[in-house]
Structures are given as C-alpha cells and as structure tokens.
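Removed: one protein chain of the complex. Kept in place: all other protein chains.
And now, chain A:
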Amino acid sequence: MAMAPISPPHAMGSNRTRTIMLQVLGATLPGVALLTWFFGWGTLINILLASCFALVIEALILHLRKRPVMFFLNDGSALVTAWLLALALPPYSPWWLVLVATGFAMVFGKHLYGGLGQNPFNPAMLGYAVVLVSFPVEMTSWPVWRGIEELQPALTPTLGLLEGLQRVFIPGSLPADGWATATALDVVRNNSALTMAELRATEPALGGMAGRAWEWVSLAWLAGGLFLLYKRIYSWHAPVGMLGALALMSLLFWNGDGSASNGSPLFHLLGGATMLGAFFIVTDPVSSATSPRGRLVFGAGVGVLVYVIRVWGNYPDAVAFAVLLMNLCAPTIDYYTAPRTYGHARATRGMGKGQSERH
C-alpha cells in the first residue's frame, strides 16, 4: 500500500480553467450569430483567422520558452483572447490586420510577461489598441448591415462568403465604396449642427437607440454575460461597475436631443462595444482587480473612462483604451480594497510600505 502523502484538501471541486474558458467562448455564441446575420461571414472569418494565428503563435512561444506546449494550449486561454479580439475587430478585417493584432496580443500582451495569469494588460485589448492607432482607416470602416440597402440604396452589405474571403485575403480587389460606413458612435461624435432627430433622419446608421444591428448585437452580449453570471464564472461587480458608471456619466452630461447631445444613456449602453466590454473584457480576471470591491472600482473606472474618451476624446469608441488604463491601476486598487478579515476590527489597506508589522 504505497500511497503518496498528499496535502489536504483531498477533495477537489469539478471546476477547471479549461471549463471556464470554454464557457466564456460559449457565451459569445449569441453575439457571434447576430453579428454573422447582420454583417455576413466577416465575423466568422475573423474568429477563424485569429484562432489559428493565436494557437500557432502560442505553441511557438511555449516551445521557445521550453514550456509543455499541449498542456498550456489545452487551457483554452489563447482561444479566448483570439475570439474576443476577433469580435472587437471590424468584420472582414484584412488578414494581416488580424495577424498583427493577434500576434501583438499573444507575444507582447501575454507571453513576454510570463504567459497565462501573469499579464498586467488584457491581451485582446492590447492587440486591438495597437492596430487601432496604427491602422485607423481599416479599423474605422465597419461593413454595413443586412437591410441597409432598403434605406440607402447606395450601400450594399457584403453577405456572400466568396466576396467576404476576397475582402479579407485580397484587400483592395473590390470597390472600396458602398460596403462600409461610420458607426453610430462616430456619427454622433462628429455631429455638431443637427439635432438628434434630424441626425436620425439623415443617418439611418443611428437606428432606434444606438445604431440598428448594434442594439441587437449588444443585447446578445448582454444575454451571454447573464449566462456567465448565472454560471458564476465571474461576479457581478465589474460589469455592474462599468455599466453603472457609464450610465451615470451619460445621464449627467446628456444634453437632451439637441445638436450638442452627447448621446443618451441608452445610446451609450447599447452602442459600440459597451456590452462586449462589460461582460467579456472587464471581467477578465487576470488583468482586473482582485477583490469584489476592487472589481467594482475597476469596472466603474472603465465606465467613466469610456465616456470621457467617447465624448471628449479623439476616438469613436474607447473600451480598449479605458480597459488598458484601468489595467494599470488594478494593482493599486487591490491594495486599497482588501476586505476586512475575520477577527480584525478594520481591513489592512494601502501599499504597506514602511509599516511592516512584525519585522
């Protein structure tokens, strides 16, 4: 009876990192389905490309770092990074754009810091930010959605698979006009003359609340997020913090429906990448704050920054920058949001420099 002495606890829960990652991927499916319905094959091509790039790059670097390749490839974290990045990129992004973004995310965002669990920044957002500042033209041309041709005959959505592949792999081979347009966030930010009602009439992109198609896709992200909350993959703190802060900011600075309107709270909550960010990006545990209270603060910080950059900044959407900036603050937030331990009158907060207790 040779039995190895094993440290307690001997019983283990059934939760595994891989399961968590797969559930996150599963929760994106409603959003992916709607994106595909509205914008054609572009999203799926993005996902496929990014996944392949991410897995190959991850395997390569693991090999270089002399780490067990299959053991880490199996954890599913590279796939999650790739998917989230692919969902953030405009559909039909040229293949090289996807490669640059994914490569930067995996190499600089993840492995240079030590791989899984060690990265201070959200890798997907790092990759996204790099291509956003480097290739603004490609990054701001979102394809038009199914049904727009009935409103604006000049625009035609790209719905065929072959046409889509052509746009991705041979960029510039198809006419550049008429297939992509500015997003609703762009339209509102650039507007200074028209009231919201007039804007809505001239720009069908605005839709009912936050851009047609966008509203639906946002609701799909919300549904996926609620599923993950139900599955207790993450706690409610970060999403609620972000959405709450964004809602509060947009309510405070909402100038009604006039030409100086900064957009209604609903417009901000359902527009752009708000919902994707709230339920799939700020919830990334590695680069976020640790304690529940810390995550609330982290999310709120992202919400405020998103609004500030959207309304007063130079970029139409801001989730990536806001998340990266808050990633920087996460360790500090951790120091100041530690919970009160059992049997202690107060929580130990602060950096703890120069006030060591026992030594």
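Methods note: a residue touches a chain if its C-beta (ideal position, glycine included) is under 8 Å from a C-beta of that chain, and two chains touch if they have at least 3 such contacts; residues count from 1.
To be clear about the criterion, contacts and distances are computed from a predicted model.
The chain that is not shown, which UniProt protein name from "Spore gernimation protein", "ABC transporter ATP-binding protein", "Ion-translocating oxidoreductase complex subunit C" or "Ethanolamine utilization protein" does it carry?
This omitted chain is identified in its UniProt record as "Ion-translocating oxidoreductase complex subunit C".
Which candidate, A:Leu73, A:Leu116 or A:Ala223, sits in contact with the chain we can't see?
A:Leu116
Write down which of A:Asn15, A:Ser134 or A:Asn255 is the residue touching the left-out chain.
Residue touching the absent chain, from the options given: A:Asn15.
Applying the definition given at the start, please give the residues of chain A touching the unseen chain.
1, 3-13, 15-17, 19-20, 71, 75, 77, 115-118, 234-235, 285-286, 288, 290-292, 295, 334, 338-344, 348, 352, 356-359
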